[in-house]
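With one protein chain held back, the other chains of the complex are shown just where they sit.
Let's look at subunit A:
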Amino acid sequence: MIAALTWLLLYQLTGEILAHVLMLPIPGPVIGMALLFLTLVIRGYGERPVPKALQQTASTLLQHLSLLFVPAGTGVMLYLQLIIDEWLPIGVALVISTLGAMAVTALILRTLTRKNAEAQNA
């Protein structure tokens, strides 16, 4: 558990250092995720399983991913007035763009994977 957490933090730290040194617009944890994925691929090429301790720690963290958004979400109290004043543009923009993005992504992916499957069957 602690060893796995140490690895996760080391990857995050490496990501953070790379983001600063190379002045990348991408946050450290996302670079850390990409680096850990690459490490796992190089190490096992999709066949060797992830070390058990790492697997367990990751599952524990990800099972309660929702909890980690609560502190930032509570920040809504700082903007209650602004949200009341601009509720219409904020509300409609949130609904249309969230549902729109979900539908567009799903439809493009479904159309392209169907074509893929047909091409493979032909």
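We take it that a contact is a pair of C-beta atoms (placed from the backbone, for glycine too) under 8 Å apart; a residue touches a chain by one contact, two chains touch by 3 or more; residues count from 1.
Rule of thumb we're sticking to: contacts and distances are computed from a predicted model.
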item	value
Protein name as given in UniProt for the chain not displayed, "Heme chaperone HemW", "Membrane protein", "NADH-quinone oxidoreductase subunit D" or "MaoC family dehydratase"	"Membrane protein"
Option touching the unshown chain, where A:Ile2, A:Leu22, A:Leu67 or A:Ile84 are the choices	A:Leu67
Touch residues of subunit A, complete complex, unshown partner	5, 8-9, 11-12, 15, 25-30, 32-37, 40-41, 44-46, 50, 54-55, 57-58, 61-79, 82-83, 86, 88-90, 92-110, 112-113, 116
